[in-house]
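Only a single protein chain was left out; the remaining protein chains are all shown in position.
Note that the chains take the letters A, B and C in the order they are written out, and that residue 1 is the start of every chain.
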Amino acid sequence: MTDRLLARRGNLTRWMGLALVGFVVVMAAVSFVWQPYGIEAIDPTNTNTGPSVDHWLGTDPLGRDIFTQILVGSRTTLFVGVVAVGIASLIGVPVGMLAGSSGRWVNETVMRAMDIVFAFPAVLLAIILAAGFGGSTLTAMIAIGIATVPVFARITRAATLQVMTSDYVLVARSYGRRGVPLMVRYVLPNIASVIIVQASVAFAIAILAEAALSYLGLGTQPPTPTWGRSLQEAQTYLFINPLLPVWPGVAIALSVLGFNLLGDGLRDALDPTLRER
Amino acid sequence: MVVALLEVKDLTVRFGDDEAVRGVSFSLDSGVRTGLIGESGCGKSLTALAILGLAPTTATVTGSVRFEGEELIGRPERELCRLRGNRLTVVFQEPMSALNPLMKVGRQIAEVLEVHDKAGRGEARRRAIDLIEMVRLPDPSRTAHKYPHQLSGGQRQRIVLAMALAGDPALLIADEPTTALDVTVQADILLLLDDLVRDLDTSLLLISHDLSLVASLCEELLVMYGGTIVERGRVSEVFARPLHPYTAGLHSASSLEHSDGTDDLRTIEGSVPPIGQFPGGCVFRNRCEYADEVCLGVPPLRVPPGEPHEVACHHPVSHD
Amino acid sequence: MGRPMTALFRGVGITRRFRLPRRSLLEPVESLTALDNVSIEIPTGAKFGVVGESGSGKSTLARILLALDQPTEGEVYFDGRIISGASPGELGDLRRDVQVVLQDPRSSLNPRMRVFEIIAEPLRSLGVAGDERGRVLELLDAVGLSTASMDRYPHQFSGGQRQRIAIARALAPHPRAIIADEPVSALDVSVRAQILNLLQDLVRDFGLTLVMVSHDLSVIRYLCDYTAVMYNGEIVESGPSERVHENPTQDYTRRLLAAIPTMDGSLLERVRAVEGDDREGEHDET
Partner (left out) sequence: MRPYLRWGALSVTLYLLRRLGIFLLSLVVASILAFVLLSLLPGDQAQTMLGVNADPEALAQLREELGTNRPILTQYTDWIGGVIRGDFGLSRSDASIGSEIVRRLQVTLPLVISGMTLATIIAVPLGTLAAMYNRRLPGTVLSVASQVGIAIPAFWMGIMLVTWIAVRWGLLPAGNFPTAGWAETASAVRSLILPVTVLGLAQGAVLMRYVRSAVLEVLNADFVRTARAKGMTLGQAMRRHGLRNAAIPVVTVLGLQLATLLIGAVVIEQVFSLPGLGRLLLDGVGNRDIPQVQGIVLVITGLVLFINFVVDVLYRAIDPRLRASA
């Protein structure tokens, strides 16, 4: 029946998403244990070579092994993603729950505050922080994290409002449940699936943002490799090695696609009512 | 022999391999009011949608539906559109979402006339105001300029009724038209429906879960359960001598007002199984007290000896 | 019941106004009066019905009796103690003594809790001591559900079964009164009869005071011995169910009675008879 059909499609996207995400996570894990070449191992004798037996993806203008750069680069991507989404959810979710369960004024002020934070997109925040502290992984994480807070606040508020006005919360209040126990036993479990789906999608956006910031030189600084900066370096050598920008781009695209598909798949599985989006 | 207004033969609606409507057959004569009774999940609304050609795209509809002698199943969409809203119209259950929130109600009524080239824009607007008056709404010209959210549930259902009757239809299908309304508002709407259907000489197919509603408005009755018609006949006959155990159970469960609350109501055991999980043979077998191995075979809809109307049951309830 | 027939619930001059969003700068903010000076007295052990259409204020009254909403004016007493305007601490045993059953079984059970927890929640929230597991099993049996249903989630049950779970939950802390807001209107006719039988037996067996709010006069008549008719925020008529049904004194009650479809198909004649008296035309509220 159509539900089974949809569940299968939901499964498909979820498995593809999980596979891609798994691949990136494995890359990051492996990079701690094994790297074909040192990230700073320069081999001036063969620079800008194409993919070969000992350099699977070839070498860059300084003779460094591209595969190693990509492999270790995955660490930064995941690290920034986890911390940024962590910041956004740890601030955004409680704020959203507060707005969704309190009176009109609290609700209104929180939403206006979110509008103001929204006026400072990640890139802008990163630029401001970089003006003071210079570009770094920390700048990228904080900028992306804070810029994503309004997203989590808004969806949590909407989900909390829906739960707070539900019959089962009315009944719970009738037998004395209120305050924190009400939030923990009734609100949180029922909004968890929406937040998980959002976290997965936010992770994808965070990867894109981190890559852009590194490309602009505001993110992770050398020598730590990151896909964004590899693209920036590749741009200056387009004439000699047109293949250079392909690999980091593919790595970014696959991991972003992975988290987005995981988000869609989770949405189908966790909360059937959200299925059609 | 005059051609029946609507002739449905072996109508089946399937989603994948689950049958929601299984081989429904009945016919309606012109000028007759028929009630289609059944609880949620019995396939009554889906039957109406299939007749109108508005079943969801994921459904496969088979069988035959002949309206005024012409076959509708498989007919090209263009031709069906000439019929829908003109000779064959429908009122759905939920007035709150049936109207386009961004368009004035007068305009939405006038549209019916324009789509069927029965009037130009100006003429259609004037007739829309007359139609608003016909459905007894206050200050028709001003109401025509209102948006749906400015009207109550009852008022919106009258607008939907005006749209359904604009093209002077031969058959009006009303799918639970008053379920979402208050009881006094429902009474006014039913009064209006009764008057208009008589004045415009329109046949009515009233779909409902409320036996007393059908008793108040219809002459013929079809009882549906598990996607099939289990009993069929004149309302008075079926109420007097319900032959199918399900109809009998439904009849007694609905007659709250006769019992004084001391003894328990006669109930039907268990609950309606989800689609696709009805038992083979007689669909009511798993909830019926008379069920035996004979019921493993699908009971045909026929008139048992000595009885006035049809029933699909191997062991019809005896009343003597 | 040893106690004298004191009123379990007493409401004096209850008014509840809701502030509507401000429409324009010049005119003062409008307000919607949901309850207008309502006084009500529900004796202990009574089966009290409140009938009214949407917008009549019946659900607002139910919430005020549950102290889940505060009246703008007037006082509400439960067993002699004032509960309107009371802080959670001053409610005494109200939260244990009065439980609620709501209309839509699909939304009145927490979808993320197993049936065992749903039924045990009132006991845990109110800190009722005793064998929780034993009590839940006893309740499941009382409402006609298998012990196996204890470990399942609400979405695995039909509408009727879910309403049985909601009733079991309401009985968990041995309440003195049940407030039921449209307990059967979301159910199919055949399942409705099962739940009405269940409610009737449980109210009798546990000696409960029942306050039933509904738009369906025939359901009220079947279960309740008192009936109060509400219209536009006021109680227009109140008294023993038989009397209110057989010879109503108020026009609105007559129109409400006339509007109920009956199996004998006499609806249209009765409505035309009543409509004939007061040709009021379209009256319904937005």
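Everything below uses one rule, namely that a residue touches a chain if its C-beta (ideal position, glycine included) is under 8 Å from a C-beta of that chain, and two chains touch if they have at least 3 such contacts.
Keep in mind it's a predicted model, so treat the numbers as computed, not measured.
Q: Considering the whole complex, which of B:Val160, B:Leu181 or B:Val272 touches the chain not shown?
A: Counting the whole complex, the residue in contact with the absent chain is B:Val160.
Q: Using the touch definition from the top, which of B:Val13, B:Cys42, B:Leu72 or B:Val90 touches the missing chain?
A: The one listed residue touching the chain not shown is B:Val90.
Q: Return the single residue from A:Pro61, A:Pro94 or A:Pro121 that touches the missing chain.
A: A:Pro121
Q: Looking at A:Ile42, A:Ala253 or A:Ala269, which makes contact with the chain not pictured?
A: A:Ala253
Q: Which listed residue (B:Val24, B:Ile37 or B:Leu99) would be found touching the missing chain in the intact complex?
A: B:Leu99
Q: Go through subunit B and note every residue touching the omitted chain.
A: 52, 54, 58, 77-78, 81-86, 89-90, 92, 94, 97-103, 111-112, 115-116, 146-147, 149-150, 160, 163-164, 167
Q: Counting contacts across the full complex, list the positions on subunit A that touch the omitted chain.
A: Within subunit A, the residues that touch the unshown chain are 2, 5-6, 9, 112, 115-116, 118-121, 123-124, 127-128, 130-133, 204, 208, 211-212, 215-216, 231, 234-235, 238-239, 242, 245-246, 248-249, 252-254, 256-257, 260-261, 264, 276-277.
The criterion applied here is as follows: only the chains that are shown with their structure count from here on.
Q: Mind listing the chains that sit against subunit A and also against subunit B?
A: Of all the chains present, those in contact with both subunit A and subunit B are C.
Q: Could you put a whole-Å number on the gap between the CA centroids of subunit A and subunit B?
A: Going by mean C-alpha positions, subunit A sits 51 Å from subunit B.
Q: If you average the CA atoms of subunit A and of subunit C, how far apart do the two points sit, in angstrom?
A: Subunit A and subunit C have C-alpha centres separated by 48 Å.
Q: Going by the touch rule set out above, which residues of subunit A reach two or more other chains?
A: There are none in subunit A.
Q: Quick one: which bits of subunit C touch subunit B in the complex? Just the residue numbers, please.
A: My answer: residues 53-54, 158-161, 188-194, 196-197, 200-201, 215-219, 221-223, 255-256, 258-268, 271-272, 275, 281-286.
Q: Sort out for me which residues of subunit C touch subunit A in the complex.
A: The contact residues of subunit C facing subunit A are 63, 66, 68, 88, 95-96, 98-100, 102-104, 107-113, 121-122, 125-126, 166, 169, 173.
Q: Could you list, by residue number, the parts of subunit B that touch subunit C in their complex?
A: Spelled out, the residues of subunit B in touch with subunit C are 39-40, 136-138, 150-155, 182-188, 190-191, 194, 209-213, 215-217, 235, 239, 249-257, 259, 261, 264-268, 271-272.
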